[in-house]
Each structure stands twice: as C-alpha cells, then as structure tokens.
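The complex is shown incomplete by one protein chain, all other protein chains being positioned as in the whole.
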Amino acid sequence: MGLSGTESYPPASRRLRLGIVGGGQGALVGQWHCTGARLSNRWDLLAGALSSDPERAMASGREWMLAEDRIYADYREMAKAEAARPDGIEAVAICTPNWTHRPVAEAFMEAGIDIICDKPMAMTPEDCDALAAMQEATGLVFAITHPYPYHPMVRQAREMVASGALGKVRQALVEYAQDWAMEPDDPNSRTLSWRRDPSKIGRASATGDIGTHALNMIEFVTGLSVSRLRADFHVCGAPKAMEDTAFMNLAFDNGAPGALWITQAAPGNYCALRFRVYGEKGGLEWDQEHPEHLKFRPLNEPERVIVRGHGAGVLPAAERMVLLPRGHGESLSDAWGNLYTEIAIAVEARRAGKTVPEGLLALPQLKDGARGVRFIHAAADSHDAGGTWQPL
Amino acid sequence: MGLSGTESYPPASRRLRLGIVGGGQGALVGQWHCTGARLSNRWDLLAGALSSDPERAMASGREWMLAEDRIYADYREMAKAEAARPDGIEAVAICTPNWTHRPVAEAFMEAGIDIICDKPMAMTPEDCDALAAMQEATGLVFAITHPYPYHPMVRQAREMVASGALGKVRQALVEYAQDWAMEPDDPNSRTLSWRRDPSKIGRASATGDIGTHALNMIEFVTGLSVSRLRADFHVCGAPKAMEDTAFMNLAFDNGAPGALWITQAAPGNYCALRFRVYGEKGGLEWDQEHPEHLKFRPLNEPERVIVRGHGAGVLPAAERMVLLPRGHGESLSDAWGNLYTEIAIAVEARRAGKTVPEGLLALPQLKDGARGVRFIHAAADSHDAGGTWQPL
Amino acid sequence: MGLSGTESYPPASRRLRLGIVGGGQGALVGQWHCTGARLSNRWDLLAGALSSDPERAMASGREWMLAEDRIYADYREMAKAEAARPDGIEAVAICTPNWTHRPVAEAFMEAGIDIICDKPMAMTPEDCDALAAMQEATGLVFAITHPYPYHPMVRQAREMVASGALGKVRQALVEYAQDWAMEPDDPNSRTLSWRRDPSKIGRASATGDIGTHALNMIEFVTGLSVSRLRADFHVCGAPKAMEDTAFMNLAFDNGAPGALWITQAAPGNYCALRFRVYGEKGGLEWDQEHPEHLKFRPLNEPERVIVRGHGAGVLPAAERMVLLPRGHGESLSDAWGNLYTEIAIAVEARRAGKTVPEGLLALPQLKDGARGVRFIHAAADSHDAGGTWQPL
Partner (left out) sequence: MGLSGTESYPPASRRLRLGIVGGGQGALVGQWHCTGARLSNRWDLLAGALSSDPERAMASGREWMLAEDRIYADYREMAKAEAARPDGIEAVAICTPNWTHRPVAEAFMEAGIDIICDKPMAMTPEDCDALAAMQEATGLVFAITHPYPYHPMVRQAREMVASGALGKVRQALVEYAQDWAMEPDDPNSRTLSWRRDPSKIGRASATGDIGTHALNMIEFVTGLSVSRLRADFHVCGAPKAMEDTAFMNLAFDNGAPGALWITQAAPGNYCALRFRVYGEKGGLEWDQEHPEHLKFRPLNEPERVIVRGHGAGVLPAAERMVLLPRGHGESLSDAWGNLYTEIAIAVEARRAGKTVPEGLLALPQLKDGARGVRFIHAAADSHDAGGTWQPL
C-alpha cells in the first residue's frame, strides 16, 4: 500500500494470525500492538491471555472482540490450545511485565509460535542467553518491539549516516524525557507497583523502560556500538524506590564520545526521544515529538529540513515506510504499523522457508533485546560503583 | 480504547461490515478510508467495486484481501448483491470521482445501505437536493468524510470558541496550500484527467478539492456561517484547464470578515490546512502539518500551546478522541480512525433504532456536503462575475 | 565594521551631524531612529525639536543629552538656526505625526539639510508631488525609514528572487499583524488621538501605519510592482473611528495574484510582518518575529533554512549587512543600524559630490514614500467603492 517499484515491501498474500499475552484493559502497550497489527493490514488478532485475572481477561477479550473460546486467563494454556488448532495463532505479542517475558516466550517458542516481545526482553543477561539458545534451536522469529526506528525519518537518518553524508561520526547525544513521574505513584496502579519493584522490573526502572529505547536509537542511527558507559541514577520527581532519571556518558566503538540522558521527571516533556549526531561533514537532529522532520545540517551550508514523504531527498529505505504523501501526517500509530509489517514479512518468510532479502528489513531481534538488558546491567553496575566506566 | 468515564464513546459490540466503491490500486483516498476503518477497530472491510475496469477491480480486491465473490466491477451489481446477502455490508464508502457520487449513493441508498461519501458530495446543488430528499425518505446515515475536524486539537479549538474563550469572533483566516500542481499533469494519470474536466469534477478544481475542506474547517471551528464570499480563481502552477489557486474574501454571519486562500501551487506547502481565529479575548492558530499543537493566544497573557493528550487543558470533547498519551504522536491516520469511529456509532445507533446522545458526535453529514457544493458554485459565480460578492 | 572585501560598505571618515524633529519622551519611533544612528556609528545626534510643547521639548532633549542651545521647541527655528551654525546638523530625522511631514521636510530642505522621513511620507499624492519637485530642485537626499528591508534575510530574499532562484514569481502573500488595537484607545494618549483623526493621519489609519510597510516589503522582495488592488477596511478590535484591519487582493505587474492582510487586532501577533513568495521553482517565507531565518523551499527538494551570517549560502548583498556571526543574534535595532549606515553613505556621497556605486545601497527614497501614499489612497478608494479594483 502506497509502495511501488523495486523498493517496496513484498505484498501480503493473506493476513497472519496473531495472539497477545498481557495488554488487557487500560494497558497502553497492548493497544499499540493491536494498532500496529491493524494498520499494517497483515494480521488478524484472534486470541489473547489479556490478564492473569480471569474476569478481567474475559472483559478485555470481549472489548477487543475476540471469540470467547480464544480468550485465555493462562498463557501456558493459550500456547498449547493455539498450537493444537488448525487455525491457531502464528505469532504472539508479549506485553506483560518484564519478569514474565522469559517464561512466556519459552512457552510459546515451545509451541512453535513466533515471538513478538516487548523490551526489556528479560531480567538478566542469563535469561537472554537462555532465550537465545532456544531461539537458535527452534529457528523461530523473535522480534523486539522498538517502534521508534519505524518512523521513516529515523530510517532516513540511519541511511544518511551509513552513506557518509556526515562523514565520520564525531559525537552523538540522545535523550528521552518524560514528566509523568513528577507526581507520587497511584498506589492502586497495577502498572506502577511492579515498575518500582526490582524483583519484577530488574535492576533499573526508567533505564529499562526508556533508556533501552534511547540506546537502541543512537546505535541504530549511528551504526556504531557503545563500547563503554558511565551512569548516575537519580530520583528527580516524587520520591520513589528506583531511579526516574539517569545521566550517562557514552564511548562509541569508533572513539567518539556521547551522552545519554533519560528522565521521567522533566515537566513539559512527554515523549521527547531526541538524537543529535555530529560528523565531520554535518549533523542530524530529530525529535520524536515532531517525527516527520529530520534536520540535516551540512557544514557551511544552509540547514535542510527533510520531511517525510516521497522524493525530495527521502532515501529508498525510508520511503519504503512512507504511506501518506508529505504533509498528510504520519506518527506513532503509523510507526507501529510499519513495525508490524516488517514482523509479518519475517514471519511469512520463515513459515515459507524463504530468506528475506538482505537490507529489506531492519527488524529489532533477540540480539537487540539482549543488548538492552546488558545495557541496563552495565548502567546499574556503573551507578553502584559511583559512576565508573563499564564495558557494554 | 483509551477512553474513560462519562465522556467516552460507547464501546462497539461487534465490527460493522463495510464495502467500498472506488479507491482501487494507487488511489490514495481509498487507502485512507481503509486505514480509518481498521484503526477504529469498528469495521471489517468485506466487499468492493474498486474499479470500473474488471481486471483492475479484481487485482485491487485481492490486494486488500477481499473474498473473490465480493469483488465487483459494477457498483450497481454490488449494491444489489450485498443487500441480498445475510452478511451483506452495512455501509459503503464512496471514493469515486465527483461526477459519480450521486448515482453511486442513490444505488446504495436504494439498497438500504448507509452512505459514507467523499467530498465534494455531488456536482450541483440540484444533485444535493435530490440526495437530501432520498436520505430523508430513507432515514439512512449519510456521512461526509471531512477528516480534519477529527484531529483532537481542532475539536479543542471548536469547543474553546463555543465556550467563549475568545469572546466574540472578530476575524478568521483559513488556508489550504499544497504544491503538487506546480508541475505539468501526468498525461497518463487517471486521477488528474478527471480533475481538469468540468464535466467530471464540476465548476471548480482546487476549490472543490481543498477549498471545501477549508470552508468546512473555518465554519466548524468558529461555529459561524459564511454568509457571503468573493473569489478569484488563478492558475499559479503549470498551465492547466482549471484553477489551481483561489483567493477569497469571506463575510461571516456575525459580521466578522475573513479570508480563504487555497492553492496547489505553493512550493514547500504539502498539506498546509491552517486556521487563525481572532476574537475579543484571544486567538487560536492551528496547522494541519503540526496537528498536535493548538496555539492559544489570550490577549495580554503569555501564549499557550495546548498539546493533544489527556488533561492539561484539553476539553472533554477533544479528549474523547485522544488515544495515545501526550507526546506519543497521533496524526492523520488517527484522525481517520476517529472519523470512522463516529460513523460506526451513528450507523450502529440507526440500525438499533436509537438516538445518538446530543453532543456526542460532530459527524459531517449530507447537509455539510451540500454546503460544500454550494460553496463551489458561489465561488465560481463570483469568479465568473469578476470577483463580486455572492451569497452562500 | 564586520565587513571585508569588495562587498563592504565604504568606511566612514567621520560621524555626520544629525538632528531630529518629533520623537520626544515616550515616543517609540524617535528612539528607534536614535538607536539606528548610534549603532551605525556614523552619526552624532546633536539637535532636536522633540516636542511642540517647550517644557516637554527641553525635558526630552536633556534626557537625550543634547546641548541646551540645540534643543528647540519649533522646527522652523531649528532649521534656520542649525543651517546657520558651522557645526549645524547635516540631516534631520522627521518623526512627527503624518500631517506635519510635508511642512517639516520643506523647512529643512529649504535650509539645505538632508531629509530622513518616517512613512507615510505625506497626507496626499499632491503633497508628494510637491515634495518631489522640491527634492529634485535641491538634489537633497530624501530617505524614507522602512527598516524591515534592512534585516539581512530580507535582502537575501530579494537577491534570490532577482537571481532567479524561484523562477518567475507566480503568487505572493504579505501580512502585518499586531494586537494592540484590541483594547479601547487611551483617551490621554497623544499618539492615538491623531491616529484616529483623518485630518491628521490621512485617509486611512492601520493601512498607512503598517500597510505601507507590507506593500513596501512585498514589492521589495519580489521586484514586482502592484499594478492594481482591491481593499476592504474593518474594525476588528475595540470600536474606533478608523480601520484597524484591511483585507486586500493584489495584482502584480507580471500578472501574478497576491494578498495583503494587515491588522492591529489579532491577539498574539505583535509585529508579525510576514511574506510568502512562490515561483515556478520554489518558495520563500519569512517572518519579522523570527528575522534571522529565511525558509527557502525549492520544489521537490528538502526545505532549506538560510540563517543570517557569513557564508553558508548568504549572498553578498545580504552579507554586507551582517555584523555578528551566525547565531549571535541580530534583530530590529541592528536593522535600524543598517538603515542609518546606508543613509550616512548616501548623505556623505551627496556632500562630497560623489555617486554611490550602483547596487551598493537599497535605500528607500522619496519615490518609495510617494508610492506608499498612493497605496493608501488607492486602498481607501477601493474600500469606499465597495471593494473594486483600483490602479496603483
């Protein structure tokens, strides 16, 4: 849809069957998954274990208009039942709290169902290794839902850096700022209670939640790896048990320095994931709150604003994700749609025993999820040691 | 989804069955309809007469994954066949060129199917009267697809004006600027050939295409009616048979003056539908290319930027359309989703014999479509008479 | 200062002697003249008839640190006395209300003193003709203080249009919006009382005040002349005797259409002089409230933001006005400084009997002032006739 020529994604032959675990009523993340799946027009959402509370699971399932016999309260039961159906789901979206990602993913991999997993992928690097071993053994797709690289102008930035438009990257800054943690947590919030509990969220709170997006973004765009980092955790909003803010220094593997700042306590910032990448020949700046505009600042030339759309400087790998003409806005729902399109292509290819052409997709996969978990641990190690450099 | 409390839309009990006429391969408008229908999660697209060319119709229908027996090459056949099926479509989206809107709508109204019609609704005021009579006789829903009022910040603007935040409106400006008509029309474009032919598009080209959106927007936001207008048509892009640009003066029914400028020949403007409304106590400014930000300029106070999201000054009627948290962007796909949600509520209510609660919806209907057609004729009359004032 | 190479302005050999008429305490316009003169470092302000009220004149003169014997209450006396002094002023800045411009200018021209006159230059086209005859007879410099073309990015726009960067101009819009006339006039304001009195301000109020700037700007930038216009005057702010708002249609001499909107009743607009010029190959957009950024929108290419400074696409005629490096902001004071620099060069050349090199200056002169007066009359004629086209 909206694609043409050799640069397009392959068309879908049919919609794939999707299930979901977690993401029940009031759960924002589940909604996004469904939005992406629907917008892509490559998936039908048919089954779900939307809550571990049976009543809540049933109510949520009805709200999403699932057939009643495919609304489950237990994900293990769901995995088995769906695997047994001739029309069973082909992939499952895992939208549960962090500490359950590993067992849920294992249950569905065991049932031969492809995995679409939220970040952080697991609690520990060891969990990640276990999941990686199982994924390798099964050959299943294991996608991680980083939606932000699916904004076409982020893809554009990555392609520009890769093509040398900036020359060598000399420094890069990334930040992700929000403000919802200014106020005390709602004591009745199911979401917040586990986000402040290390046994359920892991070694860090905001760092796992938004820091992993920031790390993924800056590595995605620059094509570089962060080889070392230094982190200080802080509580800058209402008092709470775990950090809502972190200041980090980065060292990229090409020797360039960088900075990463995340906070959920900066009033007036909502979803301010921003990067600034500066190379020998120019700079690139982007802000998720204005996702359609990529600022390209070639050295000693006028600034350029590259706007999402067809032509006018948009590179093929970015244009492939463009659905609407320039000015007819796309935003985060559309990015989730692009993500679910790429997941569908990967799942369809695996099921058909085909290989996806090199460079067609840029799907975040298990190794990217594992990197996010290692990032959380490196940052927590650094903070605990008073801000020392840690390898990543 | 994302809604809570008394201000929410009623939930869907099931997805409604949707058909589409027009909108085949490469047709942008059809894609938007489907996007809106899918995003709303209140519709299944099940049937279509996507092209009058049978091969093209079949190819398009397969691309959208319609069942083959519900892919039609003739809309009359489709209306009859679908009306006869127990699982036939409940509403049809009409995405064909202007001159066919009336006969297509008549065929489906005759079959008792609710209508979702693109603008301009018809070729002449007489066509509109005929459609209105038929709609009144049948009691069917007849929605007009103006998506822009479905940006939450447009709804916010309307509610602010209505609540007196600006005091009496003293002047208002609206414009819709694009740039695709700078270059000569592609002689092979099916879309463009009818857009330059008065027998197929009516008395004006750009005025009907984007001018009707501009008129609808400024009347929607101000709550005023344009009682008189003055228009000059121009060709400012590549040479062509009909206008690509119009400058208009407006007189609102409360005595305030206004201006309306539309063009498809202003390089660097893509979908720049903008309004500026100034009243006794303040002003409001909005730009469709940045749809999430409404600038409120209270007299003698700092400017305020009201950002789409929950709370922070967003009024209930706007908040009802908010799906994602502030900063997690929504844009035109989401607006189409909101539009299709409201259409679904209206269709469901009619089929259930219920009345939609006053003020719940702001759905553009047949009378709004008819007003757009009268606007085109008044503007063309004015232009033909050398720019005289014409009543509207 | 800050200039180098062949593109620079010639350096000053000494500071010229400046007098001022009008512009006493609380008078904003006088302050600007002095700011410009001081910033240019080419003038010493030495004499003034700052008010027709002797006490006020003396107080104002002292505040500006003039010598007491050069503080005058009567401009005629000042013209004679200064002409008689060996160190008398060489130019006079006329900052009085409109109806006095002609007699004041005549008195100083009679005394052989160069003229720097506010706009509108006079009350009627006949006044303008009389002043033109006298200027021609005396050969004196007669500059009109339009400061906005002295923003470097305005000069840049003009040069880009002239060099063909846009191709043929196809349409152009200009506006100047303020909001101070929302509230009732202060009955004690000396400034406002004459601005509402046709015998003192002429046939229009806002049209003369800010409309002349808008006309000058759009003709300056496009290099075109408005050959015809159509105008409607309105009161959109507090009730008042003369218009605070005008909507105009323009016809340029190359056949392109345009629009001009001015208002002093648009809350949240302060000094929003903006132009948008669209040609065959691209567009240019600029806003006086953000004067350092010129948006260049080449067709089918990324937008470019040309930022005031040296190099990076800034053309020599614009760069000549650049004092501070890019990012070290310049604004309206600096524009007045540039204007007074060009006036000094013109005055110095005249006194030395030299010719200013072609293309070095772009100084608004008597003919530009006269054009502004004719514009006011054409607009008033159009309004009085119900909005008919009038030649200009």
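Letters A, B and C mark the chains in the order given here, with residues in each chain numbered from 1 onward.
The working rule: contacts are C-beta pairs under 8 Å (C-beta built on N, C-alpha and C of every residue); 3 or more make two chains touch, one makes a residue touch a chain.
All of these numbers come straight from a predicted model, not from anything done at the bench.
Asks: Of the residues C:Pro291, C:Gly369 or C:Gly387, I need the one that contacts the missing chain.
Replies: C:Pro291
Asks: Looking at C:Gln178, C:Thr341 or C:Gln390, which makes contact with the chain not pictured?
Replies: Only one of C:Gln178, C:Thr341 or C:Gln390 touches the chain omitted from view, namely C:Gln178.
Asks: Can you say which of C:Thr96, C:Thr212 or C:Asn269 touches the chain missing from this structure?
Replies: C:Asn269
Asks: Going by the touch rule given at the top, which residues of chain C touch the chain that is not shown?
Replies: Interface with the chain not displayed, on the chain C side: 1-2, 11-12, 14-15, 28, 31-32, 34-35, 38-39, 41, 63-65, 178, 180, 269-272, 288-291, 307, 309, 323-334, 337.
Asks: Counting contacts across the full complex, list the positions on chain B that touch the omitted chain.
Replies: Residues touching the hidden chain, for chain B, are 296, 300-307, 311-313.
Asks: Residue-wise, where is chain A in contact with the chain that is not depicted?
Replies: These residues of chain A touch the chain that is not shown: 170-171, 173, 179, 182-183, 230, 232, 234, 236-237, 245, 247, 249, 256-257, 259, 261, 263, 265-269, 276, 278-283, 285, 295, 297-299, 303, 387, 389.
In this text, only the chains that are shown with their structure count from here on.
Asks: If we define chain centres by averaging CA atoms, which chain lands farthest from chain C? Would you check?
Replies: The chain farthest from chain C, judged by C-alpha centres, is A.
Asks: Can you grab the rotation angle between chain B and chain C? Superpose on CA, round to the nearest 5°.
Replies: Chain B sits rotated relative to chain C by 180 degrees.
Asks: Need the central chain here, defined by C-alpha centroid distance to the all-chain C-alpha centroid.
Replies: Chain B is the most central one.
Asks: Let me have the rounded angstrom distance from the C-alpha centre of chain A over to the C-alpha centre of chain B, please.
Replies: Centre-to-centre distance between chain A and chain B: 34 Å.
Asks: If you average the CA atoms of chain A and of chain C, how far apart do the two points sit, in angstrom?
Replies: That pair's centroid distance is 55 Å.
Asks: Among all residues of chain B, which ones touch two or more of the remaining chains?
Replies: If we look for residues of chain B contacting two or more partner chains, we find 269.
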